[in-house]
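To start, I am sharing the structure in question, which I have written as structure tokens.
A single protein chain has been omitted from the complex, and every remaining protein chain is retained in its original position.
Letters are used for the chains, namely A and B, taken in the order the chains are written, and counting of residues starts over at 1 for each.
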Amino acid sequence: MFLKLDHLKKLYDADNGVKELNFSIDKGEFVTLLGPSGCGKTTTLNLIGGFLKADSGRILLDGEDITALPPEERPISTVFQSYALFPHMNVLENVCYGLRFLRRMSKKEAIPVAMEYLSIVGLSGYEKSRVGNLSGGQQQRVALARSMATGPKILLLDEPLSNLDAGLRVKMRAELKELQQKLGITMIFVTHDQEEALCLSDRIVVMDHGDVAQIGTPREIYFHPESRYVATFVGKSNDFREGGRTVVVRPEDILLRMAPDGPYTIVEKTFMGSHTEYVVEGDGKRLEASLFGRQNSELETGARVAVEIGHSFFLNE
Amino acid sequence: MTAYEQTGTARPVRRLRYRAANLLDWVMLGLLLAGIALFILYPIVSVVSTSFFVKGQFTLQYYLDLFTKSNLKLIGNSLWVATLSSSFTTFFAFCIALYAFCSKEKTRRLLQNGLLLTMISPPFVSALAFILLFGRRGIITYGLLGLSVNPYGWHGIVILQTIGNISFATLLLLASFDTVDLKQVLASRDLGANPWQTLWHVVIPLVRPGLLSVIFTLFTMNLADFGTPIVIGGRYKVLATEAYLQVISTANLGKASAISVLMVPTAVVAFYFYRKTLSQSGSLAEGSKSFSGSGYEFELPRSIRCLLLSVVGLFFTVMALKYGNILLSTVSNTATGHIQFTTKYFHDLPRSQMSSYWRSIRYAVLSGVAASFLGILLSYYTHRRRLPGMKGVEFIASLPYIIPGTFFGLGYVAAFSHEPFLLRGTGLIIICNYTFRQISVANKSANAAFSAIDEKLEAAAQDLGASRMEVFFGVILPLLKSTFLTCFITVFTSSMTSVGAIAFLISPGKNVASMELFQSIENGRYGVAAVQAVMIIAVTLGINLFSMYLLNRGRKNQKGGNGRVPEAGSSQEAV
């Protein structure tokens, strides 16, 4: 137990803020706070970073109560959504900034450390560039290097990939994961993008209206969502009542088979390349199915099919 | 690659450093608040109390006396003149700003610099030029046209106030035009609106908050202006002159104070609207780009373009006449309608001219630095740190700017002529008066600049271990460098040319250049006054040009920067 949030509360009004957070994070873990906008994930991050003062509750880091400490005294660093690079300094000066203030290095001492972190994020050669002249991805890396160089016990990332275009986002995602594993830094990552959360995290904290909806590994969250909220927010799902319980099935767990007397009819078909999405109706149900492979893309709308359900689960109600 | 090295929570030594910085932070805040209390609130309270107490006895007599028939007429006069002048100025300023908006970047910058330079106007120079050019024996009206026109009266006040404020108003409006998003204009054209319709339905509604703010600001300034009416009003009296004359003729501080108090509500209302429009325009400014500088051009119908161009031409012709006349007056006697050259005015300069001149420059530099710094500090504590009650402090800090200058000056006389703050006869009282009268100028530009700087920058710096002081001096001040410089120029210029507020504060051996000029004009030494005016113009122009050079250089360096640093020079709402 490295970081522990203990009955942490911060309410702006009855509906905004976080109600009562209780969870802990282990050393070296990559934890994602996932949820739609307004769910309290950024508030949680700002509470941990020290930018907000909690109404009540405690934050313990490495056994030490840091609830009352201002941001500059916490061994925690944040990478902001807008990066917040200092426009009046060049890349190297930006990275040296924290080294000089937080680690009390002289300029001379700071430069080699900063250069090293710049090389870690792949920005060697850009030391003297003005930050305004860099691309979004490069600015992102400077922000990362700047935060990591200070040696924080926890690195907070506030939707750091949201300002990048799709291709770059995937690339940075991979780099981020690699960096985290290489350096073993504990990271808390805030996003509303479930794909990002699933592929990066050791554990995911799904949040809903200031509360924790579910905490678990990506697999647990995806395959065993504890509520409809989690099930629908993370991945697509079909749900229907059966035997007095709600059954949830992921579209990719459904198989369609040509059957002229099958109970279902294909009503919509969308070809996506790697897979094909079908909507079938019948038996009083409407189901979405994702089928992979070339052969599975050949079914036509109007065709009658039989449905095989591979994996399904019940919601705890 | 070295192993990833972790830092822990702050150790005692580092904590001590943060505590020290926090302490310093409180000290800075304390000094700021103390300064505002002592040099703004206390004088105003002192002078207002003179209108309620006669020999220690509370009375409302001064206020009851105000509502006589003749005083109501004064109020009517003031409102009439201020309304006309403000409307005309706004109209002309709008024309010039629109012309600049539709022009290419180069023309625009040229216009902007021209406007900045024509803001340098020592007191009474316009009035002097106006009388010499257009008066009963004016070079133009009498010498060229053979007319004998009486320049004295309300129309003289309106003309001079109108012309005098155009540069300032245009610069304010330009800042507001800057917030118009080019894409909206393009969208309007794309949806089938012609340029005229686009102007009417898109551009004007977008700059409307700016227009309102300008007109209210002008109204307040014109209401409080005593210099113009006193020189050109003739028998036409307004509240501001009445307050001044009450003091210099009968030493009736109480009555003058009561009259000034009468002007405060209008000023406060104007200020309220200004704030309201400002908050609207603030949200518009987000993420928008100035029109010019991009490849597109917004072309207006020919007839409108011609109208705008002629307004621009007329304005700069009038400015050329004004400055030309002053230059000519230093070496010639034009008072009789024809020109006789002479060098005697240089010999006739008062003995104390040079020492007053250097003193002025020194004081203006000091107050320029101090006012800019304090204004930024005030803005920081109010809008960044959001300390409770600071909005109220900000309002108090804006009072000296919205109340009549003489009134503020009288406040200093009432407050600092006796213990415990006996400052009369010192240079400090003049510096403080310059500084605290202008704090709100810097405060307002800083507010605008802050709204354009990502708040996360400060969070990031703090997150990276910088103490509060290091954030302020290492991140905020450097980012506001151009704002600082712009404020400095504004405060320097107005300190060099200020008369109203310090008319009662100078003392033997502590005279300043603008007052030497005023005294020359009072004593009818117009030629000498012209020389003194040119001296003031020269140094102010020098400082302005140098600052513009620095700003432009800074802009070049920032070019390609991520654009979060606000454009300076346009001195957004440099009220």
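Please note the rule applied: a contact is a pair of C-beta atoms (placed from the backbone, for glycine too) under 8 Å apart; a residue touches a chain by one contact, two chains touch by 3 or more.
The rule is simple: contacts and distances are computed from a predicted model.
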Record-based protein name (UniProt) of the chain missing from this complex, from "Paired small multidrug resistance pump", "Cell division protein FtsX", "Xylose transport system permease protein XylH" or "Iron deficiency-induced protein A": "Iron deficiency-induced protein A"
Partners of the unshown chain among those that are drawn: B
Per the touch definition above, residue among B:L160, B:I230, B:V441 or B:M535 touching the missing chain: B:I230
Contacting the left-out chain in the complete assembly, out of B:Q61, B:S352 or B:N552: B:S352
Residue in contact with the excluded chain [from B:P205, B:G509 or B:G542]: B:G509
Chain not shown, touching residues in chain B: 70, 73, 131-132, 135-137, 142, 150, 152, 230, 234-235, 237, 241-242, 245-251, 253, 333, 335-337, 340, 350-352, 362, 365-367, 369-370, 373, 410, 413-414, 417-418, 422-429, 431-432, 473-474, 477-478, 481, 504, 506-511, 515, 519, 522-526
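Just so we're on the same page, only the chains that are shown with their structure count from here on.
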Whole-Å gap separating chain A and chain B, where each centre is the average of the chain's CA atoms: 51
Parts of chain A lying in touch with chain B, wherever the complex brings them together: 49-51, 61-62, 64, 66, 69-78, 80-82, 84-88, 97-98, 101-104, 116, 120, 130-133, 139, 146-148, 150-153, 183-185
Residues of chain B defined as touching chain A within the complex: 1-2, 4-10, 14-15, 18, 454, 456-457, 459-467, 470, 475, 478-479, 481, 558, 560-565
